[in-house]
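Note that this complex is displayed minus one protein chain, with the remaining chains in position.
Then we have chain A:
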């Protein structure tokens, strides 16, 4: 461990964490009731109101918290050691996100390699097939479920391939922007960061178009069996992460325009860039395991 020991910045008390806890509580309570209302087709839907209230509280909290954070950082209260804490914290957060996706990839692998095969009679399950699902033959993508639901199959050529190329390119453009920041070349930074945001938005647009195509033309929906389930849950959660990443990039862009960040003090930018690389890597795994194979 390096023997640098500047004074560590311990912030004074702050109202934002408790506001954030109230926000998350309202979101959890509201989301739960929204889902229950949807199932019961309740029309007085107060669950959704609580949910949106919670989201509003969270947005206020994020603005307030980050405003304080940015002001402290800009006034030089932060030490290198604190920078290490932030960077390590962000790395562990990304690790936890990887484990979240791992659960869904695990479900995908289990379904493909074990569940569907066994329903088709593999391993010691001949009778499962014979007695319970006699008409079912194991195949992947599972375009016809044991219960008889049919759906189309999403190929990897066309939109998914374009999207892969777009995201991989955006990872490079994000890196060029970072290099620009480190060289204190603001023009390079702004340009490449802007391009990254545009690529992120194009990706999201194309992903939306792909969903419309899958629902309308292929009959591949969220409830069309384990193939549709894993397809939509994996791409859907990935899409949510790209949305979040794009929002973060937009905030970074606004801060860059305001003149924030220096070559040695730009944790927020670095964290955003790590996050963006992370969503790219997840997409490459998705492309291989969900689309191609």
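Please note the rule applied: a residue touches a chain if its C-beta (ideal position, glycine included) is under 8 Å from a C-beta of that chain, and two chains touch if they have at least 3 such contacts; residues count from 1.
The working rule: contacts and distances are computed from a predicted model.
> Under which of the names "Branched-chain amino acid ABC transporter ATP-binding protein", "Fe-S cluster assembly protein SufD", "Raffinose/stachyose/melibiose transport system permease protein" or "Cytochrome c oxidase subunit 1" is the non-displayed chain listed in UniProt?
"Cytochrome c oxidase subunit 1"
> Would you mind spotting which of A:146, A:180 or A:200 touches the chain that isn't drawn?
Residue touching the absent chain, from the options given: A:146.
> Going by the contact rule already stated, which one of A:154, A:177 or A:226 would touch the omitted chain in the full complex?
The missing chain is touched by A:226.
> Under the stated touch rule, tell me which residues of chain A contact the chain that is not displayed.
Residues of chain A in touch with the missing chain: 1, 3-18, 20-22, 24-25, 27-29, 31-33, 35-36, 38-40, 65, 75-82, 84-86, 88-89, 92-93, 95-97, 99-100, 102-104, 106-107, 110-111, 114-116, 118-119, 123-124, 132-133, 142, 145-147, 149, 222-223, 225-229, 233, 264.
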